[in-house]
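Omission of a single protein chain aside, the complex is shown with its protein chains in their original locations.
Labels A and B are assigned to the chains in the order they are written; within every chain, residues are numbered from 1.
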Amino acid sequence: MSKTLIRGAKVLGGDPRDVLVDGGVVAEVGTGLSAEGAEVVEAAGKVLLPGLVDLHTHLREPGREDSETVLTGTRAAASGGYTSVFAMANTFPVADTAGVVEQVYRLGRDHGYCDVQPIGAVTVGLEGAQLAELGAMHESAAGVTVFSDDGKCVHDAVIMRRALEYVKAFGGVIAQHAQEPRLTEGAQMNEGVVSAELGLGGWPAVAEESVIARDVLLADHVGSRVHICHLSTAGSVEIVRWAKSRGIDVTAEVTPHHLLLTDELVRSYDPVYKVNPPLRTERDVMALREALADGTIDIVATDHAPHPHEDKDCEWAAAAMGMVGLETALSVVQETMVETGLLDWAGVADRMSFTPARIGRATGHGRPVSAGEPANLTLVDTAYRGRVDPAGFASRSRNTPYEGRELPGRVTHTWLRGKATLVDGKLT
Amino acid sequence: MQRHLISAADLSRDDAVLILDTAEEMARVADRPIKKLPTLRGRTVVNLFFEDSTRTRISFEAAEKRLSADVINFTAKGSSLSKGESLKDTAQTLEAMGVDAVVIRHGASGAPYRLATSGWIDAAVVNAGDGTHQHPTQALLDAFTMRRRLVGRDAGLGRDLDGRHITLVGDILHSRVARSNVDLLHTLGAEVTLVAPPTLLPVGVETWPCEVSYDLDATLPKSDAVMLLRVQRERMNAAFFPTEREYARRYGLDGERMARMPDHAIVMHPGPMVRGMEITAEVADSGRCTAVEQVTNGVSIRMAVLYLLLGGNETALTHARTTEEK
């Protein structure tokens, strides 16, 4: 494998350094490194981060290849600076057996844009009734460690308890989509002032918070670890903060869209803003940013949820829930966290690479940029500002809530184990 | 309000008064031997009903026909809609047929707004009720009925409902009629009070421009009009209230309660009434109940709205009147 010299990049936002990549690993980090025999990438002014890790991606394959495939999804990931994505289990068929997770894992490896780590379903068919073969999925070639029924909540307290207990045997983690089903029957958007006016069924914050409260208590009781998917309310932040103060092994993620957008946007009845959990209020957004900054929320995860055009080009109630996010995540985090002074770039590296890799046990990812580490790297032009144009997305779907919005930052290069997957903003 | 009528909240005070005044003139057409005006001759209006509502559809149809529009009725049942055709495809099919206006009733809140703003069609859109969101022509006909009864038929011309106390009772949570009425009555200067069990009030109602009370008896003596909203028996099963009897006892209007209203005060109901639930037969059949008048007034209001939206080369609402030279 050829050598690459990344010259003058601000590593994790620090002082300019040269980074020499050789044979898939970082060979040397220093100043004035020799470029002999290496391809040179001039990176003065740019920020070099460890390759980003997304703990929450929907790749849709198998079953909904009209919205995304492993190939298009991993190309979108590389485009957004990711070197590892965790693929959610709500495919058709559901990823609840070793066969399905191995298929997804192999597709990702064969395409070579981004490592794909499948997430296994907690229960058979995501139906919340019977545990899936968690051990078999863990022992498969895919080596599943994260299990989730995402899209649905593991609402039965006994099933949740058993799942938390069961995965202790191999260090697994249950990622909970916290949504009390009875409280959210017919829910269309955040329940509050806006839903009252628009006449759309309300998705109350308590439907999320009550499940999180139960699950941190369960995790404490059985001595397991639990991960909270797409935490979206100020109340959830309080519960997680309390749980962590008690020493409970809980981690939590927030999506970029919950860091930026509010339910006021639903007034347009444009289903591009329809997402689950729903967009909340300004107060929630501010609490989420603060919690991400102080570490109460551990990571940013995209909940990249591609949908075909026709599933969004319709009336609100008929539309699918979800937004694409892989290709805009870093820009939204720069806008909401870096430019507001809440996080520095080292903090971004922690929330978007180091910690998600640690939670998901993604070996070789989320490592420091130092000699001997795998060369999973992302180079960001943080001075860039531009309008989001979905026509340029690598994802098969275009359901972004940011179309036409000006956002900062642009990923120019991504390296997966030393091999460039993105060069000057273009996929290889 | 621009080219469409989607929400009562989009109407300015002057827009609303113009519609009410125009409806008064339209009402007089009903007294003529030939109840027809040539105003919308050659214009095609589609009544696109995704939800059954014979009353509203017939009211719009009567209004359209009195204005000489060509009327197409399109209901979801038995059409391609039940075979999974989308709202967008249906709308574009109608557009291709050269439709000038779409009167839409839809079970999904926001569907008319989406139809009007998505770029799917060019036709004017009139909301005939969407989900639990809005039903603006119902609010207009209610305001029209109130103005006639409380201010006067001729005395009311050019005037709003300044200072009148209007009480809405019943299932506010699931009611597009309540939302439209709160918006419009507030615009027209009325003081609105909502009365319902707390389970049938939406979270967030505290930001609406109205008062909220759980006590009907305390509200009645100061009400100029009491509007009862239909309470569906199915709500009982979803634990919104314990029994029909308990609901009627706390929130139903009977003769005894009606006697506590001021002498001039009226009882309104958008229909269909559930007698024995929110209203007793005695009240429903009394001279103070305007339910039948409201139906009559609905045709006049819908004629006025269609005339003001479609009668000219652009909408008459929220546009400075143009004056020309003689």
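By definition in this document, contacts are C-beta pairs under 8 Å (C-beta built on N, C-alpha and C of every residue); 3 or more make two chains touch, one makes a residue touch a chain.
Keep this in mind: contacts and distances are computed from a predicted model.
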Unshown chain, UniProt name, "Energy-coupling factor transporter ATP-binding protein EcfA1", "Phosphate transport system permease protein", "Bifunctional protein PyrR" or "Cytochrome C oxidase subunit I"?
"Bifunctional protein PyrR"
For the chain not depicted, the shown chains it touches
B
Under the stated touch rule, tell me which residues of subunit B contact the chain that is not displayed.
18, 21-22, 25-26, 28, 32-34, 36-39, 67, 307-308, 311-316, 319, 321-326
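Going forward, only the chains that are shown with their structure count from here on.
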Chain centres from averaged Cα atoms put subunit A and subunit B apart, in whole Å, by 46
Where on subunit A does subunit B make contact in their complex?
188, 191-200, 202, 204, 268-270, 310, 313-318
Residue set of subunit B touching subunit A in the complex reads 86-88, 106-111, 113-115, 117-118, 130-134, 176, 179, 202-205, 207-208
